[in-house]
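Right, one structure below, let's go through it.
Selected chains only, in their assembly positions.
Chain IDs A, B, C and D follow the sequence of writing; residue 1 opens each chain.
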Amino acid sequence: MKLMEGSEAIADAAIAAGCKFFAGYPMTPFTELLEHFARRLPDSGGVCVNAESELEAVGMAWGALAVGERAATGSTGQGLSLMQESFSEITLAELPLVIFNMARGQQDYFQSTRGGGHGDYRHIVLAPMDIGEAVAHTQLAFHLADKWRTPVLVYGDYLLAHVQEAVDVTPLEFEPLPAKDWAVDGTLSGTGDSRIVSPLGFDKAGRPSEGIEHHLRAIVEKQDRIAAEEVRVESGFLDDAETVIVAFGPPGKFVRYVVNALRAEGEKIGYVRPITLWPFPYAAVAAASEGAERVGVFELCAGQMIDDVRLGVLGRAPVTFIGGISTDGSGFGVGPLLDVELIRERILALHHDEPMPPLPHNERQF
Amino acid sequence: MTNVEMRQVGKKLPELLLTQEHHMCPGCGEPLALRGYLEAITELGMASRAIGVAGIGCYTSFSMTMDVDLVQALHGRAPSVATGVKRMRPDSIVFTVQGDGDMVNEGLQEVLHTAARGENVTCILLNNGVFGETGGHMTATSVIGQRTKNSLEGRDAQYHGYPILIGDLISRLEGAAYVARGSVHNAGAVARTKRMFKRAFQAQERKEGFTFVEVLTMCPTGWFIPTLEGPDYMNDTLGEVHIMGELKVDGVVRTTEELHEENVRKAVEMEQALARGGIEDHHE
Amino acid sequence: MSDTPTETECLLTGIGGQGVQLCAQVLARGAVIEGKHVMLFGVYAGAMRGMNTDATLAIGDGPLLSPPLLSHTGSAIAMHDKFWRPIASKLRDGALILVNDGTFETPLDSDRYRVVRVPATDRATDLGHAMGGSMVMAGAYAAIAGVVSLDALIAGMRESIPSYRTQHIDANVVTLTDWFTWGSEQLEPIGAGS
Amino acid sequence: MSAKGSVTIDVEVCKGCELCIDACPPRVLTMSTPVNHLGYHYPELSDGCTGCAACQLICPDFVFEVFRAPRGAGA
């Protein structure tokens, strides 16, 4: 056991999963993840480039992936906004990019799950609730990315990045994967069998390739298969729950903690914690809402996942938003709403059909 | 008709081409640069280690026709992609193929940062001073007076600003080991440019740092002129500002004067060579 | 659940630069060395310099159940009272509070809390010697709250010092020892958080 | 006189840009009257080719194959 902040644990987990390349550009609260990769990768035979910008970082990772290595990049949602063109197109290029969003809250849900970029692409989104899960999800991310040849985003936040815990990182086992017979490394140049890794949907001249329309459809069909196979979700106390609370990530851990306590006090409340944000656990949410009288959604933003919750519930029960925007004075950190007592109040208010208490204000600091 | 006693001179097609067909316009200079770097790779025996990274422009169609392992990058991003490739495959020969719109407009900072970092990759610029692909608009390299879709009367400095001489800028970066600017407006220039490709790849092989070859190419379509006028028009406009020659060799920057002298000398040599009836070394 | 006696929580607060985070680090690493489960969370006001810097520390014998932010706590360390208010609201009755005698002016209800004023004014508040302040408080708290032994504390300190600051290690050992002893002399270790 | 050099012209891939015409030092290439299947005129070779390969070097569509007589051979 070693005292590590989440950023360090995640970097170690990535390296344990065989990540050989990382590139990123500093931005709070992502900076420390970059620092840990920079410190650790060289020792494990990898390379970390302190890229001059986010756009260059994702480009470098693109290159490392194209030759068949495991590679990742990341930033906060703001920096990832700059990478949206690349995320959309790299999905079409079918490269297994792993992306870390050390977000400044939960307001990047749409960006992550709807594809902030152009086009029909979606990529897998894993949302760990604490450092332990982050260590597992990071390794899973690299596996799923290779399994499906699609980007996988790990949605972290200020807490995951900065909380320190005594942990140790143990490598996980996954089902075997096929060889990367699509990767380029130069050895096929001049043989007539040279390869191309491209988002454009064209193969080398003379090889059967049905063009961009067919390629776009094939990607979407793959995404449908992922949606069917890769849903992950945790839930608790649903059987006789009158009230169901849906929350993800670290706030999901707070909610789970509160629901546990309320159950101990006999309140008929359950929870659903989506672990994959895409594919979203629509079925689980639908099932949870079956018998329930009300569904509450707790997000640290204006309410984005609530769309997916509604799409799962589809009118079976009223869906109420009980979260809200909450940040510290800098806008990067943890706001006052992320508080066990306040979350408890809000869940009980919903449960007893009482008016929602007003959101707390953080004390101005500038 | 082939002639038995005669020996073949050069090759009709570069070996590293999967098909002769390409959809470039008549009189386009880009396929000439393509011939140059493909033959250079073959002649240096680097074929089985070559990895190309292509930008987005008319030359993007070469991604499909080159018999070279290739990574198709987004518009402007090729140098960073090449960086990732090279860092993971240090023994391969990595080169980008980009246009002026791709490299000097959309992705200017990519190539400059890559050069400053001294990445061991070769960036190739096909500079025609226009966005050929999208219809011939002015780029950051279009020279004053040049005809483009949005400057049919010639680029005006007051309204559009001045061209960026990218090769010159890059040559000033410490991370850049070899920087050259060639052209394809006549046979001699084509042969000379091919030698530049070779020097760049060899420097990359020796891990000397970032290497750069810019090639001025004709774009009659984007310049709105007859194909036949392409070479002279290029030489008189782009060629007058983007001075041809080796701008930096073994880490030493050369002055514009030196380049001018050399260009005159080479031109004369070439005349003589052609008159003598043959450019011996274009297929050395 | 965060109220189980086996978990000691401490909230630390001060002004950026006072070494609040270092103090928390030393205590946390010390505890890990003693085989305890530890969760530590530091909050600095992002880009804003000279602003508040807080830390949340939880130490337990078994796995920690609570989320990383505490809404109730049994002890606190205050280097400065500029940002004390939010902390105050989270203190349980009977909470142990170590304050920096020189800079902490807010009156504290000593019937409700067990307040220890650490007379380390200059040392603890002089930003030129941020480390000094951290060590003073860490030493005193470790002893009074009885969560970490002096040896573990010193080992924790060594782990916590960045490579470019190692020249201060010996001075820190002395300070930790002095103030751990000082702490032990105050009131016999009554623990914290219960 | 026996030729110093010669070329083959793959007329069907020519795009009629005429770059080869000016590039040929002895100017032994001229554009055809008929057009190829793409609708382009193409170069035709008359006597006097030196096998200098300028046409091959300048042709964007890789139309030329060039041959040269061994030194001394010819006239």
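Assume a contact is a pair of C-beta atoms (placed from the backbone, for glycine too) under 8 Å apart; a residue touches a chain by one contact, two chains touch by 3 or more.
Computed from a predicted structure; not experimentally measured.
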item: Assembly formula (labels as shown, counts from the whole structure file); value: A x2, B x2, C x2, D x2
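Quick note on the criterion: only the chains that are shown with their structure count from here on.
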item: Pair with more cross-chain C-beta pairs in contact, given A-C and A-B; value: A-B
item: Between chain A and chain C, centroid-to-centroid distance (C-alpha), Å; value: 34
item: Mean-CA-position distance for chain B and chain A (Å); value: 42
item: Whole-Å gap separating chain B and chain C, where each centre is the average of the chain's CA atoms; value: 64
item: Per-residue multi-chain contacts in chain A, two or more chains; value: none
item: Contacts with 2+ other chains: residues of chain B; value: 21
item: Of chain A, residues touching chain C in the complex; value: 1-3, 28, 130, 159, 162-166, 250, 253-254, 257, 260-261, 328-334, 338-341, 363, 365-366
item: Chain B contact footprint on chain D (complex, rising order); value: 3-6, 8, 10, 13, 15-19, 21-23, 25, 40, 50-58, 60-70, 73
item: Chain B to chain A touching residues, read off their complex; value: 15-16, 18-19, 21, 41-42, 47-51, 53, 60, 63-74, 77-89, 92-93, 109-110, 113
